[in-house]
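One chain of protein is taken out of this complex; the other chains stay put.
Each chain carries a letter (A and B) given by its place in the written order, and its residues are counted from 1.
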Amino acid sequence: MTVRAKLAAATPGLRGAISRPGERRRAAYRRHNLAGYTFIAPWLICFFAFTLIPMVASLYLAFTDYDILSATPHWVGLRNLQRMFFEDPRYWRSVRATFYYVMIAVPMRLAFALGVAMLLNTYRRGVSVYRAIYYAPSVVGGSVAVAVMWRQIFGTDGLINAVTRLFGIAPVTWLGNPRTAIWTLIVLAVWQFGSPMLIFLTGLRQIPQEMYEAAAIDGADAADRFFRITLPLLSPVIFFNLVMQTISGFMVFTQAFVVTGGAPLDTTLFYSLYLYQRGFDNFQMGYASAMAWVLLVVVAFFTALVFKSSSYWVFYEAKEGA
Amino acid sequence: MNRNRWPIVLGVVLALSLALSACAPAATPTPQPKPATAAAQPTSAQAQPTTAPTAAQAQQPVELRIVWWGSQDRHDRTIKVINLFMQQHPNIKITYEFVAWADYWTKLATQAAGEGLPDIIQQDYAYIGEYTNRNLLLPLDDYVKSGVINTADVTPAELDGGRVNGKLVAINLGSNSQCWVLDVDAFQKAGVPLPAPDWTWADMEKAAMQIHDKLGIWGMGPGLWDEQIWASLYLSLGQWRYNADGTAIGYTDDTPYVQHLERMLRLEKAGAIVPRAEDVANYYGKSVEAQPIVEGKAAMAYFWSNQIVAVWKAAGENRNFKMVPLPRMEGGKSANYIKPSQFWSIAATSKHPKEAAMFIDFFTNSVEANEILMAERGVPISSKVREALKPKLGKSQAAMFDYVAEVSKTAQPIPPADPPGHNDIVKNVLYPQVADPVAFGQLTPAQGAAVLRKEANAILAKNKK
Partner (left out) sequence: MGEAPTLAWRQRKQQRAFVRSVLYHLIVSILGLAMIYPLLWLFASSFKGPSEIWTHITSLIPEHFTLQNYINGWAGFGGIRFSVFYKNSFIYAGLGTVIAVLSSAVVAYGFSRIRFAGRDLWFACMLATLMLPVQVTIIPQYIFFRRLNLLNTFYPLLLPRLGGQAFFIFMIMQFIRGIPKELDEAAEIDGCGKAGIFFRIILPLIQPALITAAIFSFYWTWEDFLAPLIYLNSPKLYTVSLALRSFADPSGSTDWGAIFAMSGLSLVPVFVVFVAFQKYLVEGIATTGLKG
């Protein structure tokens, strides 16, 4: 049987026999449309029902002086943006704090996650216990308890200072010093690397052992194996983690909210925290919405950058890539 | 079935179920209030004697919602009082909600936006201005006049805290005043005499330095940067920090504030108070129990009077604490005033304001209820209730009661509620642009005060009508 006949036999429900090549292409395309939309239907419906309207509403509010408590917002046009960019020193502090955080915490977190995942990608005894231990910090999340815990550890009498004292360094007020406060949050983020680590681990597990064995036979050393097998085969997962960690890095909120509250000197006043304060503490939700949409544009830009770069370094096993 | 129909069926089923669940309770607009019954009730109440609950039993069932913030202790007590009230008023059913302080205003604002505020709302002095200006709170003067809320045992000073623009919008739940808590043992050990109630800032500086010299601990804990202290400097001079219509800073002379900042820098340099860095690191946002005086690291502390209970509990019952009023400016008067720790308000959208008012009356005047509450929110405003509770008080609570009673004798009338924009000034100007830069040496005190004036005026100017 010819391929065409086979296909025709396989899809009897599709408008009779397929005759001409053009018609087959169009038919194939149409069929995929229906299937595609059916599969993403759950997301699409929920998007329209629950997400799109609030998003559009917040876009509208960004150009108003909505203060939550009054029922009717008033249009103010670009006033919010003007205030934000030209009249608000705290805004730029929040931008600086957020960028600093993203530039440092995201790579560190990913590096640790990958390193530990590789360390745990073994069948030695007890590795499941270690996995649990390394994942444990992430489980604590941004709860009330973690705030107390973290302030305690970085406090003047806390563990960190106790360790530095052993090395003869004078105690530092980590949380009170404007230069070091943000590092307590960076360390917190890195401490909670369990999630990207798990994803890396799952990805590592998908690399067949045969590859490594074959490479070993061919005489490849550890570095070779890492750069020529592990990294490329892991690249879809690295890509995913990079995108997700970058996005969530820009949106960082809870940890700063519970641990530092933005202090001192606004060095930990992350963008989302500042916009929350403006929106709910100061009843300036219009301004906060404007801030939110500016953030979306910036994050979308960086995400698009990563996506564009992915065709250079991300290798999918499926032949017809993205 | 043809395999290609599968996704179609799946999709359609999902879509249908979603549509059904979304449409199930049909989009109903909020039911309109019933003006007839609401208007009828206050007039019938006027004919009745004051605290007579039996009249209400003849009416139809009523449902109220109430919300407050607090910790486990307060939740437990308040729920018991609610149950007690419902026992005495079988036709009134109260459903309660409570959250943490940190989340309270987020939740309340969201409910306000959705027009779903509960009937009875716990309020705070810092927010009643904002809520009243948007007509979200019901004026209560009529209920007080008609006796639904009985205020016979309450002094006007205690009620005035709940007035905005002359209208009573909130009922005081417990009186509070600021205080300095002294660790008596530390003072004795250092050989420093305990300050008199009319002590000045210079006295405070001297005491802190002496204690630090003799004992090596901090003379004073964190709290001197607090925005309330800024206010107290000017209150002591008979001025208020904002002007009468809340459109600008109310004082013309920055010197008191500049001197205060200089004093703090001196104390910090000498090591006599908690440095700002440590203040932020170790004590910011931390509860009362974590303050240095509890651990004995400081000999003085700034608190509100109702916090003494928690302090004493955390430090241990065997400690000796004394509460004294705020330090004054040279030649000034007492900066203390009686402040309601929190309030009950009624939402303007409430459909049963009279029953809500009855609950507030019960909360304020019922001795039984207050025996459950045990002054957890502050000193009760009804003198009858205070008398009834006196014999039952623990050591720290008795100290609180005595202190408030003492301070009331010389206290000022409560300053007006902070104008809209006050929160903005505190969060966006005072701490990040004034206090921190001065503390970390980026601005001189004079510069800091200038920034405060300029920025605060800019924010307050928006209140000009």
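The rule is short, and it goes like this: a residue touches a chain if its C-beta (ideal position, glycine included) is under 8 Å from a C-beta of that chain, and two chains touch if they have at least 3 such contacts.
These numbers come from a predicted model, not from an experiment.
**Student:** Which of the displayed chains are touched by the chain that has been omitted?
**Tutor:** A, B
**Student:** Any idea which of B:I79, B:V184 or B:A270 touches the chain not displayed?
**Tutor:** In the full complex, the listed residue that touches the missing chain is B:I79.
**Student:** Among B:I121, B:M209 or B:A315, single out the residue that touches the unshown chain.
**Tutor:** Among B:I121, B:M209 or B:A315, only B:A315 touches the chain that is not shown.
**Student:** So that we can see where the missing chain sits, which residues of subunit A does it touch?
**Tutor:** So the residues of subunit A touching the missing chain come out as 6, 9-11, 29, 32-33, 35-40, 42-47, 50-51, 53-55, 57-58, 61, 68, 116, 119-120, 124, 126, 128, 130-146, 148-150, 152-153, 155, 157-159, 162, 191, 195, 198-199, 201-203, 205-206, 208, 236-237, 239-240, 243-244, 247-248, 250-251, 253, 272, 275-276, 279-280, 285, 288-289, 292-293, 295-296, 299-300, 303, 316-322.
**Student:** Name every residue on subunit B in touch with the hidden partner chain.
**Tutor:** Residues 2-4, 6-7, 10, 14, 18, 21-22, 25, 27-29, 65, 69-76, 78-80, 95-103, 106-107, 110, 113-116, 285-290, 294-295, 304, 306-307, 309-310, 313-316, 341, 376-377 of subunit B touch the chain absent from view.
In this section, only the chains that are shown with their structure count from here on.
**Student:** For subunit A and subunit B, let me know how many angstrom lie between their CA-based centres, rounded off.
**Tutor:** That gives a centre separation of 39 Å.
**Student:** Given the complex with subunit A, which residues does subunit B contribute to the contact?
**Tutor:** Residues 2, 4-5, 7-8, 10-11, 14-15, 18, 22, 105-106, 109-110, 112-113, 115, 130-131, 134, 136, 275-282, 284-286, 423-424, 427-428, 431-433, 436-437, 440.
**Student:** Over in the complex, which subunit A residues touch subunit B? Could you list them?
**Tutor:** 11-14, 31, 34-35, 37-39, 41-42, 45-46, 49, 67-71, 89-90, 93, 148, 151, 154-156, 173-178, 181, 260-266, 269, 277, 280-284
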